[in-house]
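All protein chains of the complex are present and in place, except for one that has been dropped.
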Amino acid sequence: MNLDEYRRAARAWLRDYARPGESAPENAISHAKDFMARLYDAGYSGITWPARWGGQGLTQAEERAFAAEARHFSLPTYVFSIGLGMTGPTLVDRGTDEQRERFVRPLLRGEEIWCQLFSEPGAGSDVAALQTRAVRDGDRWIVNGQKVWTSVAQHADWGLLLTRTNPDAPKHRGLTMFVVGMRDPGVTVRPLKDMTGRAHFNEVFFDDVAVPDAHRVGEVDDGWSVAVTTLLHERLSISAGVGMGRAKDDPTSLEALRRTADTSDPLVRDDLVELHIRTRALALFNQRLAQEAEAGLFPGARGSAAKLLLAELTLFEADLATRLAGPSAVVGTGDGEGAGPLAHAISLAPAMSLGGGTNEIMRNIIGERVLGLPPGPRVDKTVPFKDLKVGTQG
Amino acid sequence: MNLDEYRRAARAWLRDYARPGESAPENAISHAKDFMARLYDAGYSGITWPARWGGQGLTQAEERAFAAEARHFSLPTYVFSIGLGMTGPTLVDRGTDEQRERFVRPLLRGEEIWCQLFSEPGAGSDVAALQTRAVRDGDRWIVNGQKVWTSVAQHADWGLLLTRTNPDAPKHRGLTMFVVGMRDPGVTVRPLKDMTGRAHFNEVFFDDVAVPDAHRVGEVDDGWSVAVTTLLHERLSISAGVGMGRAKDDPTSLEALRRTADTSDPLVRDDLVELHIRTRALALFNQRLAQEAEAGLFPGARGSAAKLLLAELTLFEADLATRLAGPSAVVGTGDGEGAGPLAHAISLAPAMSLGGGTNEIMRNIIGERVLGLPPGPRVDKTVPFKDLKVGTQG
Amino acid sequence: MRLTLTPEQRELREAVRSFLAAASPPAKARDGYDPAVHARLNGELGLSGLIVPEEYGGAGAGMAELAVALEETGAALLPGPFLATAFAALALTRAPDKELLTGVAEGRIAATLALPVVPDGLTARAEGGGLVVRGTLPQVLSGAEADVLLAALPGTPAGDGSGAPGEASDGGPVLVAVDLGGPGVTRVPLETLDLTRSQARVELDGAPARVLGRLGAEGAAAVADLVAVALAAEQLGVLRASLDAIVAYAKIRVAFGRFIGSYQGVKHKLADMHCKLEQAESVVRYAAWAADEDPAELPHAAALAQAHTGRACFEVARDQLLLHGGVGFTWEHDAHLFYKRAKADEVLLGPPRVHRARLAALMEA
Partner (left out) sequence: MRLTLTPEQRELREAVRSFLAAASPPAKARDGYDPAVHARLNGELGLSGLIVPEEYGGAGAGMAELAVALEETGAALLPGPFLATAFAALALTRAPDKELLTGVAEGRIAATLALPVVPDGLTARAEGGGLVVRGTLPQVLSGAEADVLLAALPGTPAGDGSGAPGEASDGGPVLVAVDLGGPGVTRVPLETLDLTRSQARVELDGAPARVLGRLGAEGAAAVADLVAVALAAEQLGVLRASLDAIVAYAKIRVAFGRFIGSYQGVKHKLADMHCKLEQAESVVRYAAWAADEDPAELPHAAALAQAHTGRACFEVARDQLLLHGGVGFTWEHDAHLFYKRAKADEVLLGPPRVHRARLAALMEA
């Protein structure tokens, strides 16, 4: 089957099994699992993953072709995104054969949901500064600590957990990675209410949680190199999706603003021109990255530029939409439905600048890995972790 | 005499001896010297300087009052500005009595012109990285090296010269300050053509120049502390003048653009509104700083904010003026008079962002000295200078 | 032109600041309006009477003093009808009414003002020997908490049968007062982006109104200018408190072994935010001075104050939120309260371009 045939078959399958504009409510887990099973059976789950562990063993070309077709549909795969985009590829790359055998196929078939447990309140941009401890106890490890910003933890069966196992080593050299059962005793998941008033993320608490050594991923104290693999996959999956699709009912999009704004005012028209220029320039950049990827040239750190631009565009468009709308942007209708779509948009707008690496982190990545600029001096690479300043002091 | 009387007397004197709008051509040195002598005789030169060395021994209040009146005139004092603003106050603060006796009064009377010799091609923002060497030879020192960005060097009789005397010490601790005779053998002044095509500054070369030890200012190897005094005076004199006056014929000013731009276009009107907002906001900030200073509250590092804002406004207004004008902004009339006032303005605009500390240096100063933020890690404070990377490498 | 505070104004600032630090810090603002705090603010500090003339029991102070107070209430994100009442009191300077001014000065009456200063959609008609008002105001600041609504109704020529207040023989606006607890008034509290200050839809269906006096076109414009300056003073406070919060955090938060404030990526942004603060303070002092001392400069100063300070305040509030990193995105942290207040303030008097358009028009004149 050549690529065109593959694409046509994918399109046909999607037409039969996925509806355009279908929403993906987070609570319809059983529906999502059914869909994943069907996707797996059709051969569209884990397209590039090794066949030995349940994937299709195909190339990026097929993956991109399927993604291009899927873009016209809204697949209910949200709860599987962490597993498919980050933890699964990490296990394929770095897990033991026993771990791959046990975890990968159920993940691809949608039988088990995964989350990723890296960030902590004191370790955001600086993930390696984390403090959650794992202490060896025979053939198991006892974990205590707190994670934060964990997507889909409330639905997850398994989590990929980064812990500190050696506080006497410098911070990158005393970390170990585990797979932890999210239903195990001592694991508490608590929704984290964010500034929009909703809970898009969770906090996860570990209170003497036992993890078998067989669930360790990579060597003891070598967890950072495993985490780097995961973060690389995270960045790829973010940049691949960046700017490609957007909610049709986004009230801050150019299309929406052209309907709602007073375009008889030349200044309003010029504001919309500015939005149009930024939107088009970023969309074209993303299309170019996608075309390069299809040709085998992967974006790597350049994807951080797309992510940074999307973060800035998201802030700009929500800000612009509220400025154009005026007073009504910041209130609801008094019917109990909340403060209105623009108010929600301006509340949600900072998320893209904070999640998946702040704008400052993106600029560092672009500067160092794309432009090859020298790093700043690092005071935290050699000091034993226990002697290092971390988190919030005073 | 109370302050009001002082101010009225100053106004009357200025009306008699200085003309509004009078230009200050750099080449009319004899005219400038005559004017300074008259200013000194009238008691308006060195208003706050100690009477013992030729000053008037009055307060900042009188100085500000005179400056406020003088703002309406264009005094031909440009060639004396380095002496009056920087090197003179440094000698008053840190010179020996012999040096004060010899240098201060002739400076105030306009008999001798001064320049300041700190910056080097490899030491701009990082002045203390300078490489001009002074080596002791009995009761004199032999100087070799190159300085750059030296204003009025071509007219100067004396220069305040910062040199390296101990390359084995860390960079701030091996510097020594001297007074050097600018007509002495081995001193070469060469005009430095800048991007406007004119020579606003000079390069100064030292080739085995002998300086008597009696012309040393401060202790051997303690020149940095003397330089800090000079730089503090420089910053005060810049921030005091910042945004206070501007050339009446500036083609990028709001007034000029209102005459020349097509204000029937609402977008042009809005561009002018933006320029107006920025201009007014900065002018009001400067007025507030001046009022605080009159009340005895000196701006200190906050003056760096005014300097930074002026640098950005200067770039913005030249850029805006050329965008409003369109193609004609970048050509002259073919009459040999140059590429036209807007072309000159856009060429000159970067100067304010580079001279007297770059915008980045200003932001460091505001961050550390106004907001009290911690400094970045310094790798250059303890290493012997000879082992330190400086200038341009490779 | 005076751009610095007098010693008395500095004392006022200290008094309000220390009161609010104890009674209503920003963290408390998310709980909403606390009438007890409001009463103490007006009682102990007499703040509601600050600009009420002495003959009505107030302190007879000017905009310069009100601005000092509003900067502090803004910095504390004070919930409740303090700003709305100040707007109403500013309107009353143009149509003084003993009952209302005395009530405001004593802290008995919380008032609000229909915005924009001459709102659309209200009609007045003589009925049963009095005046009644009909129409809907879609957004009234503190409309659910205020006792009295002031509205500038567009007047119509005397003798016109439509029933507009007859006094308005020039057709210029007339200021009227409506008892928000009275008949014919329905108040629907609105969900608001800014959790710290409420708005309500106010539906008037034959609500009795009392004519306070004629504003005229010029008076209405002056009230709009005063309101713009007062809001800019609050915005200056929000801006300053936003910057203070992130500067403090940058000194205690560590990433990669260093305080984040030591990174130029953070430091330089904070420096730029400081520059905005310095300019905003200068612009607000100038506008307050013009309000008190130079009516001819007021229109320009008021438009400048909104055009500059509204934007600067939002940008600084946004950047402080972003620089807080993930914790700034949480509900529990105060960063979003400043961000949301700044946005709500920026659009309170209309789309921000109206202030720029006003400046453009004044520059032409």
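Each chain carries a letter (A, B and C) given by its place in the written order, and its residues are counted from 1.
Operating definition for what follows: a residue touches a chain if its C-beta (ideal position, glycine included) is under 8 Å from a C-beta of that chain, and two chains touch if they have at least 3 such contacts.
Remember, it's a predicted structure, so these values are computed and weren't measured experimentally.
Within the entire complex, contacts from the absent chain reach the displayed chains A, B, C. The chain that is not drawn here is touched, among residues B:Gly138, B:Pro185, B:Gly296 or B:Gly336, by B:Gly336.
Listed residues B:Ala9, B:Ala37, B:Ala67 or B:Leu192: the one in touch with the omitted chain is B:Leu192. Annotation for chain A: contacts to the undisplayed chain at residues 258, 263, 266, 269-270, 272-274, 276-277, 280-282, 284-285, 287-288, 291-292, 295, 302, 305-306, 308-309, 360, 362-364, 366-368, 370-377.
Annotation for chain C: contacts to the undisplayed chain at residues 263-265, 267-268.
In the full complex, chain B touches the hidden chain at residues 119, 121-122, 124-126, 129, 148-149, 171, 192-195, 197, 265, 267-268, 315, 319, 322-334, 336-340, 343, 346-347, 350-351, 353-355, 358-360, 363-364, 376, 378-380, 383, 388-394.
The working rule: only the chains that are shown with their structure count from here on.
Averaging Cα coordinates per chain places chain A and chain C 41 Å apart. Multi-chain contact residues of chain B (touching two or more other chains) are listed as 266, 270, 376-377. Counting partner chains per residue, chain C has residues 258-259, 263, 266, 356 touching two or more of them.
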